[in-house]
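Every protein chain except one is present and positioned as in the full complex.
Per-chain numbering from 1; labels A, B and C assigned in written order.
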């Protein structure tokens, strides 16, 4: 490696013998016992001072995303844990590696579309344009539709209700609803705004940048995986999952000559 | 794979078209907007109904562990992210893989010792025995001492204060203090109860099993890493870290003939 | 972080504008086109000059370990890949996280026992002692037994044949056979020396330290996982695996009131 002079710095934290300084606050005097975990997440990630509405919206998102049954990510974490029980952290890491573009990533894709609608002079026209583009390209609109939660994702109205209750429903929430109407019209049937679409909207309305939204999914899902692994500690499921996988994907190659 | 009949089940979650059931509660009716994130963690991982004292203690632990500057884990996550920015989740996973026996794991080691003290008929004698065993084996006592936080880890009294304030200081907290006295006497100088020792005690006093304590470190540190990666998105530090690593670990092998 | 002066160095590699030096050899002049991959692995990891017998033994071990069907590790990698196809590397990483104490780790456990047998004045007596200890503790002897490969793991005689053919069968191979006789006598029925036991022996006989043996499993399994993910690229199995996992581990918790 070589080249280009650079002198980056960090504005996050530094330690002293008698304290840890986090974005200018004293961990021991200002944070432990003063901030709840969600407030601390907002402080650590975004440098936000505690605010009841922000915290309520983020709490609702983190609660909504934590658990969704035996997701591919939960199954991967359980398999890795029972193969390597010496390292709980590696099993959580393996599960989180699956919180990617197909699941959590749709949040970012939806956020990018909402940004277009919010920025457009005519929101309804922009929403129609987006729906038409995706239809023409035969691509699903990120944040819409769900294989199980039909006709409507039940998490979405709850997330919107929390945002409204705390006065945090803004232009992104309006934009996702506008987009929903356009999508339904374009496809000719109702597609639900799913939880990642709803979260893209409500996090957008409290000013969370799109590029770090996936981080909130990771924090929430991390806790979900810890729950699965605690159950795995009491009752290993690896044999049952392994057998099921072998049966689900049988060998169809040739036999040796 | 083969053998042993088994019919394991999960008691965590299942999905329905109109809801997600988590340990018997309705995600949409009972949890989103009702539980804070910390309460939800306690529900997901331990099946605990919300309780103000439990929540306060866990909040304090999660706040205390989130951030400690450029830890090896944070550096690893930053290096991986700037090498593979397509996958924020993989960088968080890489960082979490380092939350292992040397750092978070000392929590479990300390919890095991506290369990011995709590179970002993004579706590002071058991604490002395533990201190003597470690001295004889020249092994550090997990949960004691800190390279930076000298003479005392400033997080420890804050964690104890939160536990006391909420009436959750119990036998594990007493045990870690007993053990602290025994350790100081055995080594002949003061060694601080560090944050992982303090957390082992206060989580123990609210009934968190030792084998899943590391999970709480992972949840907290996950959020810490997301903060580091959000900073890395704005200002990549990979070149500076890379150059520094090369300078810190120079090549000392032979030259080609 | 602080303390203790240290000036560590690396003896592995350094780069120059016109070359990369690896353990004192020129990558461009001495290695590319001159060393096969297995020879390069031996050079990189152990600093060994190419040797036909070493290479044959390591080739046999790497070939033997690469693939074993839909292992938990392969299933985890496939699930993560189809959840996050933007990052092939993260899916491989997730799969490798499962190459741990339960599977590959038994190699190290067996190697430790073989070291005892090799070092003992009376190998047969030491082997009996080890078998008796494990029987008394009701612990399986690492490197022995296999759920599918009964009565004998067919990879073991092939690995031993390669070692013998190249004059590399030594005291570790003799030790594992001695231990096999003792184990059979102690349990009162035949338990096969499994592939990890055989590999512990043959790698031990070419001088691979026990603490890095798991690394050879990782290199081999890494290639195995790449094969699974290439198949997953052509034909995603995530839905089939997901459904199978849900069926294998049904929800048995309460319903919401």
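The working rule: contacts are C-beta pairs under 8 Å (C-beta built on N, C-alpha and C of every residue); 3 or more make two chains touch, one makes a residue touch a chain.
Being a predicted model, the structure only gives us computed values, none of them experimental.
Between the chain not shown and the residues C:72, C:100, C:180 or C:204, the one that touches is C:100.
For chain B, the residues touching the absent chain in the complete assembly are 69-73, 75-76, 79-80, 82-87, 90-91, 93-95, 97-103, 105, 237-238, 240-249, 251.
Contacts to the hidden chain, counted on chain C, fall at residues 1, 3-4, 6-8, 10-20, 22, 27-28, 31-33, 35-38, 40-41, 44-46, 56, 58-60, 62-64, 66-70, 87-90, 92-94, 96-100, 104, 148-150, 152, 154-155, 158-159, 161-162, 165, 209, 211-212, 214-216, 218-220, 222-224, 226-231, 233, 235-237, 239-240, 242-243, 246.
Chain A residues in contact with the hidden partner, per the touch definition given at the top, are 1-3, 8-14, 19, 21, 23-26, 29-30, 71, 84, 86-87, 89-90, 93-94, 97, 147-148, 248-257.
Everything below uses one rule, namely that only the chains that are shown with their structure count from here on.
Residue numbering at the chain B/chain C interface overlaps substantially, since over half of the positions present are found in both copies. The chain closest to the protein's centre is B, with centres computed as averages of CA atoms. If you average the CA atoms of chain A and of chain B, the two centres end up 23 Å from each other.
Work out the mean CA point of chain B and of chain C, and you get 30 Å between them. Looking at chain B, residues 1, 3, 8, 10-14, 19, 87, 89-90, 93-94, 97, 148 sit in touch with two or more other chains.
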